[in-house]
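Starting off with a structure, shown below.
Apart from one protein chain that is not included, each protein chain of the complex appears where it belongs.
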Amino acid sequence: MPFQPVILWTDALIFLLLALVIAFILIARRREHLRAPWREVMRSKMAMGCLVVLLAYFTLGLLDSLHFRPALPSADASNGRVDYSTEVLSVLDLAAAPLRSRVEKTYSAPFAAYSYARETVTRLDGTQVREFPRLQFGGAHLQDPAAERGRDILLRSLRALLVGGIIWLLSGALLVALLARRANTPFRLMLANIMRGRTAIPWHVMLYTSGAMMLLAAWCVALSGAYHILGTGKVGQDVFYEAIKSIRTGLVIGTLTTLVTLPFAMLGVLAGYFRGWVDDVVQYVYTTLNSIPDVLLIAAAILMLQVYMANHPDQFDTIALRADVRLLFLCLILGITSWTGLARLLRGETLKLREMDYVQAAVALGAGHAAIIRRHLIPNVMHIVLITMVLSFSGLVLAEAVLSYVGVGVDPSTMSWGNMINSARLEMAREPMVWWLLLAAFVFMFTLVLAANLFSDKVRDAFDPRLRKL
Amino acid sequence: MKFRLHFVLCLCAALAGGCGERPWNNPYPAADDAQNILYSSFEQRPKHLDPAQSYVENEYALIAQIYEPPLQYHYLKRPYTLIPLTAAHMPKAVYLDRDNRPLPGNAAPERIAYSVYDITIRPGIRYQPHPAFAQDASGAYLYHALSAAQLGDIRTLADFPQQGARELVAADYVYQIKRLAHPGLHSPIFGLMSEYIVGLKQYGELLSRAAKEPGNRPYLDLDRYPLEGVTALDRYTYRIKLHGKYPQLLYWLAMPFFAPVPHEADRFYSQPGLIEKNITLDWYPAGTGPYMLTENNPSQRMVLERNPSFHGETYPEEGEPGDRERGLLDDAGKPLPFIDKVVYSLEKESIPYWNKFLQGYYDASGISSDSFDQAVRVTTQGDATVSEAMQEKGIRLLTSIGADISYIGFNMLDPVVGGLSERARKLRQAISIAVDYEEFISIFLNGRGIPAQGIIPPGIFGYVEGEAGVNPHVYDWVNGRPQRKAIETARRLLAEAGYPDGRDARTGKPLLLHFDTALRGPDDKAYLDWLRKQFQKLDLQLDIRNTDFNRFQEKMLKGSAQIWQWGWNADYPDPENFMFLLYGPNAKAVKNGENAANYDNPEFNKLFERMKNMDNGPERQAIIHQMMDIARRDAPLLWGLHRKKFGLYHAWYKNAKPNEMANNELKYVRIDAELRSRKRAEWNQPVLTPLFIIGALLLAGLLPAVLRYLRKERSPAP
Partner (left out) sequence: MIAYIIRRTLYAIPILIGVNLLTFVLFFVVNSPDDIARAHLGVKHVTQDAIEKWKAERGYDKPLIINERAAGVEKITGTIFFEKSLALFAFEFGRSDDGRSIGQEISTRMWPSLAIAVPTLIIGIGVAVSFALLLAFFRGSYIDLWGVVICIIMMSVSGLFYIIGGQYLVGKLWHLVPISGYDVGVHGFKFIVLPVVIGVIGGLGAGIRLYRTFFLEELGKDYVRTARAKGLSESRVLFTHVLKNAMIPILTGVVVILPTLFMGSLILESFFGIPGLGSYTIDAIQAQDFAVVRAMVFLGSVLYILGLLLTDISYTLVDPRVRLA
């Protein structure tokens, strides 16, 4: 086999989460009281536009979660044994292989053909000069960058936009055709309805948003082949690649945090269901945890993990595994600091639910506690978990950056926006300033958080009907 | 709206209030502007200011101005030369045999059982005013038995109303040497010194026992316990007796470890009520030097002020060739110190520091690699000068080569990379070639470093320039300069070591090496990425194991790290202080010594023992050369680099000359405060336009709301 699949802890959890969300959607479709608020979300133009952006991010994140180890070229082919590299790659790395491998020596600005920093170069005649050397890859195809670069970029952009536009038209047409078939209307009528915004779900907004995304993506792909479109970092790594790779980290922290604390949050269900001393104990635990300042608790936990890893190096034999465990642990500990809110919500909801007729009926029929909790309570509180996940998502992505600054964030070898900002911050004093690292982190992070915030705003409105119609 | 506008006006008025043309962003009080003050910073709070404990550069920057050991380095002369400071003249060693009979000066080292140094200090030197010396009319100390009432409103040392002073005597030096053995102080050089100073080891044990006696708490009076090897002969002379020959003692005598500490201060500071309030000798020094610490608030600022009872010293009259042309002898013969006050502000981040330096609020600065191109231009000859922008501001650049080395080492106890077998040696040699320090220096240090050819840095005896000093296992000599061997050579060595293409020839498994480090910051990531790239050139996988610094140290002590990075700063300019980093019996994992690589080559060890106490000369040079040949072949370290230090100084900063050994340079520095005030005003005119633009934008943003409000109010309520 040319590769060996690797499933990291966070990968497994991401796919578990995906499965849970799909399961939830299937359940929610059948229950009107769950379906109504979501339907409202789906009717919002803003929310659906944001959803497209979020989906784009999630797709990249998922691609980056399919990990494997490539096989090494066999030293001697006779014994047929294959060795695998110790380096763990993802499908995204494979797609972005050129970006990953085309590493310059040090900083260069976006679209630059020359290095950012002067370098001492020894001329053929033995004299030394300090000049800006040409980049090894960025703009390397140009003979005379000063004269050709503008034209080259323009031509490539136009070509990319054309290709992107065609892809968008084709995929858009496919979507409309599908919708038309489902609604049993002619294609042209469906198209007209969509374009005039006469459909229940604002498909036209989604089409435009995805159009914009596709054009942008095509442009990025085309130009990043020839230039470093967001420049390069201190050791010459492509910043665009780094920003893309950071997506997964952001998403993992934003989503898995809620998921991994689910078992703890379920204590809230138990507290609400059993009441009495169980309730007291659970409340005691969460008040205690809550009263420790978050950053300090996280710092302590992360330091502890590092010590554990340092003492057991054999259990964590690859960099990828270590970074992954730290990421997971960060999710866990972040979850524990934010868990109390969810637990409190679940407890309240359970208190309400256990008085419901069908639960009381089940109790009367002599169903066991476990069965009642599993069959009647948990499925009915799952939507709270999902809403919490949506609402806390953006805050968690932002928290990652701050924690990296404090030094207790993700592993320094993990690419993340927090790490990018943190290292870029040190470059602010340079003259001319190295601004592209900050810009890249800002744009990528801001887009994701803004989309998530706007989306969650609509979700909140939909689930909190008191404030809706004022 | 009126309110907000009013607020902005208030703000402007308050900012500009009473300072006229004075820049708004001046972080110092207006009253200090024209004063003869030097502005500097500290990044971290110093941990120890007690001369028996302090051993870090940032602490020395303070206490070397306050405490005066008997000797000092000449400020201008190179190579570094020791001259007397409080001593009347340079002490000379007298050698004794086993029966304490004197030997001639050229006696063979084996015959020398003891060496004796008699140090005479100049009379009339006085301590800074300090409450520990304050006496009442009857001569009793005022503050040596503080009552709760007296302690009541004391918060810092300056809160004591009375101060006293007295003359420096030889017994104070003896007292301090005894303090090195104090069980409560944990002096970092106690272990080392107890091997040399006669009776110091036993003295430490004696004090440990004595400290447990109830009468010796809280104050352990060291005067009651004599130390065999260190005695005061008279009021101004004391004697140090050492085992064997140890000429390096003179260098130690120029470090604060051997500065005087008055027993009054020790007794004063050992009162529990003061310790409670953080008033300790570790925090408020009491010395004889040109400056005294008058404000010590390490979370904000520390202030040194001129010591009014300083004994006086004059600016050196001679220097090395060229110093006169550079203006360094303009002040020759003038009384020191020049500056009245030194203000150190806490500055944890490099960016604010750099920006404030450019704005004129700090007087001198190093250069981070980030601001290098902004500050420095390298000429076609390869010389560095300041860039035009800096030149316009009158900023000068001074460079020096550090007496240090930072290297990557292999743990010689490790089964894969360690040991003296041919296989491991070739692996190490291959890696030595692959890790391209020239590139490292260019990327991370902007050329501010020289790749090390061995362990001795330039400027220290034993360093050889040119072809003869090149490491032949890593470099070829091409066209009059060293050139790193091609990567193919490394790959060949690697294959010979049994790892063709980075894979173990026996098992076919890729070779995975571990780099242990405590580097975890964002800037370190780039470095670690780079390092991984270097190993990948040989298809070797480098696994970075980050831990915290404690864990890293523990690993080093246990000898369980594989590849790691470490550095060494010279204590004194002698090759022994570098060569001992490779001396077998000094191994870190075995003896907790400073030989972090645990390198142990018997041949090398034997030569080291011969070399260490020799006087500098061709014979010593030959042995050092032999030792380096052995070490270079074994390659226990990637020799790494010696740093070039670049310092920027504003035009008003006079008499700057980098000195790698001396730390007491502040007394030589002069400041032109008037020029500084003028330049600051010139560089820092506030830019107000953006504020008005932002204000206007805000107003414009509110306009629709106002319009709508007016419309709504006019229409009837719903």
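All chains are identified by letter, namely A and B, in their written order; residue positions are counted from 1 within each chain.
Here is the rule we go by: contacts are C-beta pairs under 8 Å (C-beta built on N, C-alpha and C of every residue); 3 or more make two chains touch, one makes a residue touch a chain.
Given the structure is predicted, the values throughout are model-derived calculations rather than measurements.
**Student:** In the complete assembly, which of B:A34, B:A505, B:L557 or B:A696 touches the absent chain?
**Tutor:** Of the candidates B:A34, B:A505, B:L557 or B:A696, B:L557 is in touch with the missing chain.
**Student:** Which residue from B:Q163, B:N355, B:S406 or B:Q621 sits in contact with the chain not drawn here?
**Tutor:** Looking across B:Q163, B:N355, B:S406 or B:Q621, the contact with the absent chain belongs to B:N355.
**Student:** Given the full complex, what residues of chain A touch the hidden partner chain?
**Tutor:** 284-285, 287-293, 295-297, 299-301, 303-304, 307, 394, 398, 401-402, 405-408, 417, 421, 425, 428, 438, 442, 445-446, 449-450, 453-454, 457, 466-467, 470
**Student:** In the complete complex, the non-displayed chain touches which residues of chain B?
**Tutor:** Where chain B meets the chain not shown: residues 11, 14-15, 23-27, 29, 45, 47-48, 55-56, 183-184, 186, 188-192, 208, 276-278, 280, 282-283, 297, 299-300, 345-349, 352, 355-356, 359, 361, 548-551, 553-554, 557, 592, 594, 684-688, 690-691, 704-705, 708-709, 712-713, 717-718.
Assume only the chains that are shown with their structure count from here on.
**Student:** Can you list the residues on chain B that touch chain A in the complex?
**Tutor:** Its residues touching chain A are 350-351, 354-355, 368, 370-371, 373-374, 377-378, 380-382, 389, 439, 442-443, 446-447, 479, 500-501, 503, 508-510, 512, 514, 520-526, 528-530, 533, 541, 543-548, 551, 555.
**Student:** For the complex, give me every residue of chain A touching chain B.
**Tutor:** For chain A paired with chain B, touching residues are 72, 75, 81, 83, 85-87, 103, 105-106, 117-120, 126-130, 233-235, 237, 303, 306-307, 309-310, 313, 317-319, 404, 407, 411-413, 419, 422-423, 425-431, 434.
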